[in-house]
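Note that this complex is displayed minus one protein chain, with the remaining chains in position.
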Amino acid sequence: MSTPDRRRAVVTGLSVAAPGGLGTERYWKSLLTGENGIAELSRFDASRYPSRLAGQIDDFEASEHLPSRLLPQTDVSTRYALAAADWALADAGVGPESGLDDYDLGVVTSTAQGGFDFTHREFHKLWSQGPAYVSVYESFAWFYAVNTGQISIRNAMRGPSAALVGEQAGGLDAIGHARRTVRRGTRLVLSGGVDSALDPWGFASQLSGGLVSTVADPERAYLPFDVDASGYVPGEGGAVLIVEDADSARARGAERIYGEIAGYAATFDPAPGSGRPPALGRAAELALAEAGLTPADISVVFADGAGVPELDRAEADTLARLFGPRGVPVTAPKALTGRLCAGGGPADLAAALLALRDQVIPATGRTARVPDAYALDLVTGRPREAALSAALVLARGRHGFNSAVVVTAPRL
Amino acid sequence: MTRRVVITGVGVRAPGGSGTKEFWDLLTAGRTATRPISFFDASPFRSRIAGEIDFDAVAEGFSPREVRRMDRATQFAVACTRDALADSGLDTGALDPSRIGVALGSAVASATSLENEYLVMSDSGREWLVDPAHLSPYMFDYLSPGVMPAEVAWAAGAEGPVTMVSDGCTSGLDSVGYAVQLIREGSADVVVAGAADTPVSPIVVACFDAIKATTPRNDDPAHASRPFDGTRNGFVLAEGAAMFVLEEYEAAQRRGAHIYAEVGGYATRCNAYHMTGLKKDGREMAESIRAALDEARLDRTAVDYVNAHGSGTKQNDRHETAAFKRSLGEHAYAVPVSSIKSMVGHSLGAIGSIEIAASVLAIEHNVVPPTANLHTPDPECDLDYVPLTAREQRVDTVLTVGSGFGGFQSAMVLHRPEVAA
C-alpha cells in the first residue's frame, strides 16, 4: 500500500435516496429533467403550520428494502441510510467475498437530526401513557450515531468509524473524514449523510429560526439565487458514497471509479458581530490547495444555494471573488429536492460525480432570474453540456459551518 | 516528521464539584457523587439515581441572554472551554483564528431542552400534532445541535474546522481523537476539544429503564455505581463535561506552556455485532488498544494505568476485562485498572472526555484514582481494579478506553512527552 501522503481517496460506489429519485439513476434523471421533488406535506395535517412544503421521498417502501427484524427498531432516516448503504456497496461491488478485512472497512456518516420521527413517537408515548410504553429501541434509534452503528452491523464493517454533526455542512465533513481515514490507512470507508425530520414536531422545529420559505407554491418556494428567493424548503434523504484507497480499489478490481475526493476543507465563520466576512471562500481555497488545483481548474461549482437573499448574495460574492465575475458555471440542483440537512452535501457530491461522468451540469430547479449584481454564471432552465474535469461542492450549516470538497474526474 | 499533539488546558464540570480541582479531590478521596434524581419527579421510573451537577449559570458568569440562548449541555461545554483556555494560558486573541478548530463530542446533545420544548408544544404530551404557535426560536438548535460546537467556537475565537463528533458513549474520546488528527495533518494548530452531555431528563431515563441498562439500586444512591463488583447491576446516569486545549507540541514548548500530557495514540473500531450488546471476547476493543499503542509507538508494558470504561453493567465489565487481557497480555494483571464512573456516574458522550481529564491528572499528580464501591470480587473480573483507595505511584503513561451503543470501541494513549521514543 502507498505511503500516507500519496494515498488517493476515490469514489467507487454511490447511491442516493432523495425526493424525486430513489436510487442513483432515478435521482440523476430527475435532476436532468427538472422533476420537482417538492410538494405539500403528506405525512400529517400541516394546515396550521406557516409553511407546508417539503421535499419528501414518497416511493420508499421500507419492507421492500430491509429485513423485517430491522423495521421496528429504525427511524425512517435510518431506513434510508441502510438501504442507500446497501445500494452503494452493491454499486462498488463490495461484499463479503471482496476479501477486505473487517477492520479495513469503516463507516463515517452524518445526521443533524437523528431518528427524529421515531423519537417523537417515544416522547409522545412517555408523556401520554408513561415510561412503561417507551420502546427499548429508543435508546439507540434516536441518537446521532445510529446510522453509522446500524450500517456497520449490517455489513460487518469494523474499521475506524464515526458520526459527525454540523447541520448542512456535516455531510461533507463526513466525506472529508472518510477521506482522512483512508489516507491514514483504512482501505475503504462508507460515507455520506441522511436526514429526515418531517413528523409534526420535527417539521415545526425546522421552521424555527425563520429561514424556511412561506411561499405556498411548490414551484416558487425554493429559488436559490433568484430575485424572488424567499427561503428554503426542508427535505429528507441523502446519499452514501464508497470512499476507497485508489491502489486498494485497483487491487481488488473495482468495477468503476466515479472520481477522486481530491480536496476537502472546513472553516467556521467569525462570531456574529465581528464585522468580518464569512469563511466560505477560505474553505474553498483550502480544498483547492489540498487538491493541488487553482480556481481555473474547476469546471463547475455545486453551490450551497441557501435560497435566503442575504446568504445567496454572500455566496455569490465569494464565488465572484474566487473565480472572477461569471468565471465558472454554478448550479444548485438541490432546488428540486429541498435542503436535506446532513444529506444535502453528499447528494450534491453524488450529482457532481455524475456530472463529471456524463459531462453535463444539471440546472438550478426553477430559479430563472438571477440578480446581475451576483455576477454568477448560474445554470438555469435546462442542463448544460460542458467539458468537466473537476467540481467544487460547497455546503454551509447554520451558525457558521463551511465545508468544501473538490472532486476530479477519474484519471485514465 | 509527524506533528505531535499535547494537552495544555483542562476544564471539567462533573458531579460532586464545580471545577477541575474539586473533580480531582473527589476522585482521589474515593468519594461518590451519585444521588437521588432531583431535577424532576423520578418516582415513575425504574432507576431513580443520577450524577447531577449543581450548576449555577449566573455564578459561572453567563449573561441572562447566554442563559436563554444556550442549552444546559452547551453551557457546560462553554464553561469548560473558558476554564481550559484560561488554564492553558493561551492568548487566543494573538493567534490566527483560522488555525483554531473545535471538536465537541456529545451523545444526546440538547435532549433536555428538546424535552422541555416538547412539553410546551405538545401540551404535556396531549397533542401529536404539536402546536407551531408555541415554537421556541431556539427549537431548530435543539433539533440540529450544530449550535453546540458553534458556541464553543465563539468562546474560543475559532474559525478553523469546527464539528461535533457524536459517536454515542465514545463521543468524548473520539472528539479528542478527531482533534488530534486535525493538528497532526496540519488543518489546525490549536483545537478546543472535549464533550458535554446533560441527559438527566425523563426521556433519557426512560430509554435506559426500558433496556434495564441503569441500576435500580434506588435505596443506596451513593453506592449504586459498582463497576467490576460482583453485585453490579447497571450504570448510573450522569451529566457532565470536560474540554481541553490541544496544541502542536513544539509551539506549546516555545511559548513555555504547561503540558499535561501528549496524546500519543488514538484508535476506534466498531464491533459490528449489536446496537447495545457486547461479545464476551472483547476483540474489537482489544484491537483499538493495540492500534492506539502502535500509533504511540509504545509497548503494552509501558502502560502505568488503565482508565477503564467500567460502566458497571454486567456485560461491559466482563467484555472490557477480556479486552484488556487480549490486548495487554500478562501486563493486564500487573497494571492498575479503575473506573471513575463509580464516583461520577456515566455521562454518556461526555464521560470519555471526563476520563481523559482524570487520566492527565493521574499523570500530573502521579496518583491512580480508585474504583469506589468495589467490595465483592467477581471471578470474571479478576484484574487489579484499585478498590476504594487512590494509589500514589509513578504514572507516565495512561490508557483510557470507551465503549458505546452502536458498537463503538475506542482507545487513547496519553503520556508525558518525554516518554516518546
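Worth a mention:
Every chain is named by a letter (A and B) in the order it is written, and numbering of its residues begins at 1.
Simple rule for what comes next: a contact is a pair of C-beta atoms (placed from the backbone, for glycine too) under 8 Å apart; a residue touches a chain by one contact, two chains touch by 3 or more.
Simple rule for what comes next: contacts and distances are computed from a predicted model.
Entry comment: the absent subunit's protein name, as recorded by UniProt, is "Acyl carrier protein", drawn from "Acyl carrier protein", "Amino acid ABC transporter permease", "Chemotaxis protein CheA" or "NADH-quinone oxidoreductase subunit N". Only one of the listed residues, A:Ser135, A:Asn155, A:Thr367 or A:Thr380, touches the absent chain: A:Ser135. Although one chain is not drawn, the whole complex shows that of A:Ala39, A:Leu70 or A:Ala368 it is A:Leu70 that touches it.
Among B:Ile183, B:Ala210, B:Val303 or B:Ala372, only B:Ala210 touches the chain that is left out of the view.
From the options B:Ser166, B:Thr276, B:Thr321 or B:Ser410, the residue with contact to the unseen chain in the full assembly is B:Thr276. Contacts to the hidden chain, counted on subunit B, fall at residues 210-212, 274-277.
Touching the omitted chain from subunit A are residues 67-73, 132-133, 135-137.
By definition in this document, only the chains that are shown with their structure count from here on.
Taking the mean of the C-alpha atoms as each chain's centre, subunit A and subunit B sit 29 Å apart. Only residues 44-46, 97-98, 102, 107-109, 114-115, 118-119, 121-122, 124-126, 128-133, 135-147, 149-150, 153-154, 157-168, 171, 174, 178, 181, 185, 187, 202-203, 205-211, 213, 267-276, 284, 287, 404-408 of subunit B touch subunit A when the two sit together in their complex. Across the interface of their complex, subunit B is touched by residues 44-45, 48-50, 73, 102-103, 107, 112-113, 116, 119-120, 122-124, 126-128, 130-131, 134-136, 138-140, 142-146, 148-150, 152-153, 155-167, 170, 173, 177, 180, 184, 197, 200-202, 204-210, 265-272, 279, 282, 341, 397-401 of subunit A.
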